[in-house]
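The complex appears here without one of its protein chains, the remainder shown in place.
Think of it as A, B, C, D, E and F in the order they're written, each chain with its own count starting at 1.
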Amino acid sequence: MTDRRRINGPVGATIPLVFEDVEDYEQVATKAARSRAPNAVRKMYLKTGVTPSASGSAYLEIETSGKGGVSGLKLSCTVYGPRSLPRSSPFSPHIILSTHVKYAPFATKQRRGYLRDPAERDLGSHLEAALRGAIIADRWPKSGVDIIVSIIEGDQDRETSKTQGDEAWDIMNALSGCITVASAALADAGIDCVDTVAGGVAALVRDTADSSPSIVVDPIPSEHEKILASCCVAYLPTRNEVTNLWYKGDLPASDMELYTKLVEKGIQASTNANRVLLECLGETVN
Amino acid sequence: MAASTEPEAALSVLPRADGSATYAHAGYTVMGSVNGPIEASRRDEHPYEAHVDVIVRPAAGVGGTRERHLESILQSSLSQLILVKNFPRQLIQIVLQIEATPENDYVNTKLVQASLNFPVVPALLQTAILALLSAAVPMRETAASTVVAVVPQGAKRLLVDPVPRDLEAAHSVHVLAFTSQDELLLAESEGDFTVKEWDEVYEAAKEICCRPRTLDEENDVGPDLRHFLRTTLEEKVAEDLYWK
Amino acid sequence: MATAQPLYVLPGDTIDPSLIPTHKKLPLRLGPGLRHIPPSAIVPTVAGQLVADHKKNSMWVEYNGGRYIPAPNDLVIGQIQRSAADFYFMNLTPFTSNATLPQLAFEGATKKNRPQLASGALVYARVVLANRHMDPELECVSSSTGKAEGLGPLTGGMAFDVSLGLARRLLMARSREEGKVEILELLGAEGLAFETAVGRNGKVWVGSDSAKTIILVGRALRETDDGKLDVDQQKKLAKRLIREMK
Amino acid sequence: MASSSSIALPGQLLGPASKFQPGPGTHIHQSNLYSSLLGVVHISQPAKAPGPTKRLTKITPAPAPAELPTVSVSRSGVSEKREVLPEVGNTVLCRVIRITPRQAVVAILICGDTVLHAEWQGLIRVQDVRATEKDKVKIYESFRPGDIVRAEVISLGDQANFYLSTARNELGVLLATSEAGNNMFPVNWKEYQDPETGVSEPRKVARPY
Amino acid sequence: MPLDTSAYSLALLRVDGRRWNELRRMHAQIRTQAAADGSSYLEMGHTKVMCVVTGPSEPGPRRSAVGASGGTGVGGGSGEAAQAEVAVSIVIAGFSSVDRKRTARGDKRILEMQSTISNALAGSLHTHLYPHSAINISLHVLSQDGSLLAALINAATLACVDAGIPMTDYVAACTAGSTSTYAAGDEAADPLLDLNQQEEQELPGLTVATLGESDRVAVLVCESRVQVSRLEGMLAVAVDGCKQVREILDRVVRDKGRRMVQEGTIEKGVGVNDMEID
Amino acid sequence: MPREIEPSLNEKQFVLQALQEKFRLDGRQFDQYRPLELTFGDQYGVADVAFGKTKILAKASAEVTVPYADRPLDGVFAIATELSPMASPAFEVNRPTETEVLLSRLLEKTVRRSGALDTESLCLVAGQKCWSIRVDVHVLSHDGNLIDTACFAVVAALRHFRKPDTSVEGGILTVYTPAEREPVPLSWLHSPFCVTWSFYGDRGEIAVLDATWTEEQIRVASCTISLNRHGEICQISKLGGTPVEAVALLQCTSIALTKAKDFSVFLDKKLAEDTKKRNIGGFMAELRSENDR
């Protein structure tokens, strides 16, 4: 099926070669080790009501790590609704949530297409799960709300060559950002929620081949030699409830300790994000 | 050269459409069909007026962004002419099939290219209007349209109905349309030009679209579109009402 | 009409006031193809021949072609699409929204016994209500007399499509004199046994025991229409077709 | 404990459910009242004798804890963008979109005192147009597309539409446009008139206050 | 590599050792899946397909107009259909072909097969008994070795029988070909029955589906260039093949029926364990 | 999206009755086509074909492109059949209907797979450059039998088409503009034509050629046979519908062959006429281009 919506380049286009010159290579070789304390999250900036045309909106930015050339995370979320469902859809006693997460074509190392790829759809369903737990769905029967998060900058180390770092880990950060920014936008749109949900990430990392693994919050994959496991938590502080948990990695099942700690740290990261969220919401009112 | 040729048209050429017309001028040939008022799909149903749906199809290759743009231009102009309020919730569907475009013997053309082509607009608009008249869709008034190119030098700086080679040389290209009440209906420009140039263009275009020609004047400004439209229609009506 | 040479108009043309009929008592009646812009301007909306009837103090634009737009009291041939609780949904022209035909709008129809018509059946009906806000409404019984007056389901036979112009001419009170169409009479005179029902929406229904006859009438109509035949040519056509049939 | 007219955030504790009645923008969690919106907290003391306001024909159980003050969180003042869902009993202003012999389809513009941003669609069925002589009602003689109508929500309706009624005197067409396209004025309970052409058209006219 | 047809003319044996009028091993069973209203599994040689039928049931949201025929002509329409709509969807597993490839759902070849099967069955099924409803036939291709369309039609027929949808008679299908490619215009070319992948690629052939024991052809698809003179031969062989196939299908159904009677109950979902696959 | 309405019961019954009495509405024989019209455009590769009220315009075009990786020695050849609402409001843009899919499949099988066009001749530089030949089929008016009409139009357009002349010296590819060198025809191997039968009756015993739209809506089955004048079948498709006796199908095929031969003759004649006409025009063109230089 030919793309009729935009004018694409000619067939047989070639990707330009990227040459790693020497000092870059060394830079990579000698990793910018994590400068923050294991429990410290990066600074984040959050603002609501950035898109006047939308019912609710928010913008989130997370600072880049100390090392140059590493992009931080930049997200914008727009919420449309509550509004009536399309005629085709059947009666629903609840508000119908539809979440879209899309990377901007330039947001990551490899250029993203215009159509959502499986990874983005997957993010979308994670986000949906996280929010569905937070909103009071039966307040809005037979209505729907669209939540669109666009990832403008993907929190990736562009300096590292293709072979290093695995997108899989970056996505965790992206998701936690999506959750927080969407939560702010929902509040801005005046959609009833039981609490303000926010996302947080913690990871079990190994900094050198021989060093013992340690748990850090808000990890930047490129800062660590290897990530053994990572988890992203969507957490409701006042209710002390988790609406979405996403863990992946490779831990021995024998000690649950490690796992529980990891989640705890994730929750901690989320509560940090939540503090920022509440501040930001407070401002919008005054 | 091509500019001086008279346009040709035929009405109600498609037996199964409500109205149809072919129009050929300046190397362009367009087939147009009109169906309506018919039931509009829920999607583009307008509660208080008819939805005018224009579909432009290239002779070769799939329609793309360029066609969509042409469609939007025509859609807005034609909605002005048609008495849309008469048919709320209805659809008036206009399909314009480009059959031939003037060929430039000096370059090999690619199918998909990211350029507008304004010069085709007059042909499309004229065809649409003829087809609408043949479909007896109630209209406020009719219109005439032309293309003017501003070329760097040469005998005259303004070229009416320019051929492809002129367009390559042109600094700017303008398409304008005037209603039968001499009102400006459509003006789209491309390229860089001064306000003064545009004024000249405007005058030249208005000359062609609006000023009735006297029989004796040798026709160098281009065809008398209005007269052409009237005569074409009169022939058609006379033929239809042969029994009167 | 006694007009010297016909006056052709295009949409938006200004009509010379002298052409607008004036009458002492009757208000001016505007027919199809004209619109009144207050206070006094009258402007054509279609291309056609401007016709004025001074006796009736009315004027309209005569034209052929386009899609049928329902008007009250038109006789039409509709096709039943589906039936709802107490309506039939009728199709008058392809791709237009359905017209409604109340199931009680038949001669002698009551809540108890009403005609059961399958979808796809043809019905000869009159337009009762037609306005731009609603789908047209039809009836098969005269509200005044309560009689069918020839309206109702059309059984058997065949429906042919003709141009709106021809349909209109066939429906004229004096179609032969005004409409200059007598092909049907001619064929009848040649001894063909058939009945017809003409719908303003460009449909002519022909019924007969012999399929041959129906086909022949159909062809006669089509050729008259497509070939734009005048009365003499119609005579010739009739002769030719009859000959072919033998 | 939230003092009146302070700001609340979603999930913020407002007070025990035993002391307050939950109003809009709040929810109950483990017998405590929490805010569910970002907005301003209002505490309204109960109106005395809160009994049923109308339809005394119905038997209604005495609203149990009516004596408690109602706490609610409202968006007003926080953002002009506030959306509400039309509720049974609300009076709404709507514009007629489409009419059929059975019903008039309308777009609800204003619900109570709130201007709606989203388009909620409503339905006035022929039997809900007026209270008397229901069988004689003709939609075409009651509404025309473009009219502005005041109506009351009688049911949440089906998936797409709210069901509305104009079966009261003060309900019906408020603003009507003539076929000629002019604004008309009401002449009696079932007619509007075009000032320019002088033609009058039938409508279900709302009695002006 | 072109087939060595000379070898054939000598030994009169085909690449897989069959004679000209021999079907490949055909194995089928019904009621393979408890969840479905009707289901079947069918092998023609190494071509293996599965079919699941749901319905007649309320028509769901129509996905694509393609491959959904409402019996005669432009049938169907939103709930106005006088007869049930037969909707067919074919999923070709990526691993079904020798070199793994993914076939897009929009593939016109698949759409064509869908509408063919739909129209073929609509000709036999008594769809007029189920107005305003849909019969959904979903086919899965697990392994391809020629005669795919034929296999799909047979599987669909079985599944419809299993679903208990009234039908005039079995729609049975098979393929036939002709030795030596079209280029060699020799009239001596012999017809072949039931082509496998290799033969299908090298030789002209056609797919035929007939209704019951009659010679009436429901489906005739020929996608290769071939002399008109050879059509008759191939058609004759194919029609005869269809009759053999019909016998096999009929046996499958009867055996199953008998077994169910023995078990005394018509309980569903036995298929799996007694489904030996080789 | 408005859908095509079915013919009324009266029409269905009558058409069938008439057919049983050996009549067609327009008085044709069962195996008789409507009058065939073919006109070529001023430009190369434009064919306008009409069977009665069915009108189809086919336009062939060529451009240089990169060959597919899996077949570096072949050119690209595509037939685009997108039905626009011009044919009927029932067709929507970008939403292929069953009709459209089957039509394009048939043309694909008849013209492309049967190797009518020698795609290897389109290769310019192996694996790097090749011609992409494209035929766009535009249905202007739809009164039944799109398939036969479209197929005829496509074949006509391709045989009439001229692609720019090219030369490769030392791996350098030059594509000459029409002004520099007269365009050259495609290397064409054989001309297949579609002949579509429509069947009527409970056992499909009545077979009719070139059905009109009304007739098509009423038929119970159809079978399209594609042949060239050498008596080669290029494709047969009877895609379901009411079963038809095998013998009847064989008869249909032999009649179809004669029709295909007629078409072939007709097309050759038209092409000859057109070239004669052009030679004069071609000469004029020479002069003009002289002057322009």
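Here is the rule we go by: a contact is a pair of C-beta atoms (placed from the backbone, for glycine too) under 8 Å apart; a residue touches a chain by one contact, two chains touch by 3 or more.
Heads up, the rule we're going with is that contacts and distances are computed from a predicted model.
A.B. asks: Going by UniProt, what is the name of the one chain that was not included in the view, given "Phosphatidylinositol N-acetylglucosaminyltransferase subunit A", "Ribosomal RNA-processing protein 42", "Trafficking protein particle complex subunit 2-like protein" or "General transcription factor IIH subunit"?
C.D. replies: Per the UniProt record, the undisplayed chain of the complex is "Ribosomal RNA-processing protein 42".
A.B. asks: Quick one: which shown chains sit in contact with the chain that's not drawn?
C.D. replies: Its contacts among the visible chains are A, D, E.
A.B. asks: With respect to the chain omitted from the figure, which of A:137, A:151, A:186 or A:278 is a touching residue?
C.D. replies: Considering the complete complex, A:137 is the one touching the chain left out.
A.B. asks: Would you indicate which residue among E:142, E:236 or E:260 is in contact with the undisplayed chain?
C.D. replies: E:142
A.B. asks: Extract the touching residues of chain A with respect to the undisplayed chain.
C.D. replies: 92-94, 116, 118-119, 121-122, 124-126, 128-129, 132-134, 136-139, 141, 163, 166, 168, 194-195, 229, 231, 234-236, 239-254, 256, 259-260, 263-264, 267
A.B. asks: Spell out, residue by residue, where the missing chain touches chain E.
C.D. replies: Output for chain E: 32-36, 46, 48, 50, 52, 54, 60, 89, 91, 93-96, 98-100, 102, 105, 138, 140, 142-143, 268-269, 271-273, 275, 277.
A.B. asks: State which residues belonging to chain D touch the missing partner chain.
C.D. replies: 17, 22-29, 31, 50, 52-54, 58-61, 63-64, 66, 70, 72, 74, 82, 84-85, 87-90, 111-114
By our rule, only the chains that are shown with their structure count from here on.
A.B. asks: Taking each chain's centre as the mean of its CA atoms, which one is most distant from chain F?
C.D. replies: D
A.B. asks: Which chain has its C-alpha centroid farthest away from the centroid of chain A?
C.D. replies: Max centre-to-centre separation from chain A belongs to C.
A.B. asks: Centroid of chain A to centroid of chain B, CA atoms only: how many Å?
C.D. replies: 51
A.B. asks: Can you work out the whole-Å distance between the CA centroids of chain C and chain D?
C.D. replies: 47
A.B. asks: Which residues does chain C have that touch at least 2 chains other than itself?
C.D. replies: If we look for residues of chain C contacting two or more partner chains, we find 81, 95, 133.
A.B. asks: Residues of chain D that touch two or more other chains: which are they?
C.D. replies: Answer for chain D, listing residues that touch two or more other chains: 98, 145.
A.B. asks: Which chain F residues qualify as touching chain B in the complex?
C.D. replies: Going through chain F, the ones touching chain B are 1-2, 41-43, 46, 53, 55, 57, 59, 61, 63-64, 80, 82, 84-86, 88-89, 93, 134, 136, 138, 140-143, 164, 175, 177-179, 289.
A.B. asks: Taking the complex as given, what residues does chain F use to touch chain C?
C.D. replies: For chain F paired with chain C, touching residues are 2, 4-15, 17-18, 21, 23, 25-27, 89-90.
A.B. asks: Residue numbers of chain B touching chain F in their complex, please.
C.D. replies: Touch residues, chain B against chain F: 14-17, 31, 33, 35, 38-39, 41, 55, 57, 59-63, 93, 95, 97, 99-100, 103, 105-111.
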